[in-house]
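All protein chains of the complex are present and in place, except for one that has been dropped.
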Amino acid sequence: MGTVVVDVMPKQEILDPQGQAVVGALRRLNLSQFTDVRQGKRFTLEVAGDVTDEVLAAAREAAETLLSNPVIEDVVSVRDADAAAAGQEDAS
Amino acid sequence: MKVGVVTFPGSLDDHDAARAIELAGGEAVHLWHGTADLQGVDAVVLPGGFSYGDYLRAGAIARFAPVMDALIPAAKGGLPVLGICNGFQVLCESHLLPGALVRNDHQKFICRDQKLRIERINTAWTGDFAQDEEITIVLKNGEGGYMADERTLDLLEAEGRVVARYLGGNPNGSRREIAGISNEAGNVVGLMPHPEHCVEPGFGPGLEGLPFFTSVLRQVVSA
Partner (left out) sequence: MSNLPAYKCDTVDIASQDPQAEQPWAELGLKSDEYQQIREILDRRPTSAELAMYSVMWSEHCSYKSSKVHLRQFGDKTTDEMKEKLLVGIGENAGVVDIGDGWAVTFKIESHNHPSYIEPHQGAATGIGGIVRDIMSMGARPLAVMDPLRFGALDHPDTARVLPGIVSGVGTYGNSLGLPNIGGEINFDSCYQGNPLVNALCVGSMRTEDIHLANATGVGNLIVLFGSKTGGDGIGGVSVLASETFDSTGPAKRPAVQVGDPFAEKVLIECCLDLYAADVVAGIQDLGGAGLSCATSELASNGDGGMQIHLDRVPLRDPSLSPEEILMSESQERMMAVVEPGKLEAFMEIAAKWDVEASVLGEVTDGENLEVFWGDDLLVQVPPRSVAHDGPVYQRPLERPAYLDDLQADGTAHLNRPRTGDDLARTVLDLIASPNMCDASWVTDQYDRYVRGNTAQAMPDDAGVVRVDEETGRGVALSTDCNPRFTKLDPYAGSQLALAEAYRNVAVAGAAPLAVSDCLNFGSPEDPGVMWQFSEAVTALADGCAVLGIPVTGGNVSFYNQTGDIAIHPTPVVAVLGVLDDVAKRNRSGWAHAQDAIYLLGETRDELDGSAWAEVAHSHLGGLPPTVDLAAEQTLASAILAATDQGLITSAHDLSDGGLAAGLAESVLRHGVGASVDLSPVASRDGVDAFVALLSESTARAIASISASDAEAFEAVLSDKGQAFARIGTTGGDHLKVEGQFTLAIEDLRSAHTGVIESAMSH
């Protein structure tokens, strides 16, 4: 049993209304040290076996074709959940 | 009889809720989200809409508005509060009501005329209905799926706190077809459909939303 974690964020240059609303709310709660917020999505993809390079490649394809909208979002990482702590991040 | 209607940035049905209160014979008082002052009202409606754009989670940001600092203790003290749609979401985020409202199971916004059964009539907002009365009012939501764990759902059922249930098809994936619930005391009610759109002949599918507003006026008079 393995898990691939995919993180998707709105492109930096694209307006992120959700992040704007959250940063405004933080300010009202006097948590004003946070100057900007952007809100993205995390997906966890389960596989029966280990997370191999092939699985990661397939996950990357899934991330770029379905999980993200390439017009407005970036896939910022596709990684093995267990290996994440070891710092094996794979920005694609 | 004064009933407050809170306007958050992004509230949409505040105007409609105020009109419904007036048509029911009450006086509507506009309350501003940024002021922790209930202006001595006898009851409060948290109206529908998309407060703060419903960003983050529906109702999650509105819950921290200054007006809620006044409203939450008042509601715990027995002030009648009706949260409609987004207002229901705010009540759940404020923990005045249990559970949460999530995105419709079919992933689309839905606006339709919806049949309901009123199952609890000893609340501040449903006294003018008959037990198990069937009504049709407007339903419109994108995040209207009522969710709670099984234990909470069982408790709500056991204590008779399910105020309204969907009939003729579950429109949004709500657990146990729940359209509205109340707190134990019955002064706080959350309702996903919109009775305020069903109070005037010729506008909306009928007049079957009006009793929610006449109920609270009568309850406040007799209290």
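Each chain carries a letter (A and B) given by its place in the written order, and its residues are counted from 1.
The working rule: a residue touches a chain if its C-beta (ideal position, glycine included) is under 8 Å from a C-beta of that chain, and two chains touch if they have at least 3 such contacts.
Model, not experiment: these values are computed from the prediction.
The chain left out here touches which displayed chains?
A, B
From the list B:Tyr52, B:Phe88, B:Phe129 or B:Tyr146, which touches the chain that is not on show?
Answer from the full complex: B:Tyr52 touches the omitted chain.
Taking the entire complex into account, which one of A:Ile14, A:Leu31 or A:Ala57 touches the absent chain?
Residue touching the chain left out of view: A:Ile14.
Just the residue numbers, please: which parts of subunit A touch the chain that's not shown?
10-17, 20-21, 24, 69, 71-72
At which residues does subunit B meet the chain that is not included here?
9-10, 12-13, 15-16, 19, 34, 48-50, 52-55, 108-112, 138, 140, 142, 194, 196-197, 199-204
Just so it is clear, only the chains that are shown with their structure count from here on.
Please tell me the distance, in whole Å, between the geometric centres of subunit A and subunit B computed from their C-alpha atoms.
Centre separation, subunit A to subunit B: 35 Å.
Can you list the residues on subunit A that touch subunit B in the complex?
17-18, 20-22, 24-25, 28-29, 39
Provide the residue numbers of subunit B that touch subunit A in the complex, in ascending order.
Residues 52-53, 55-56, 61, 64.
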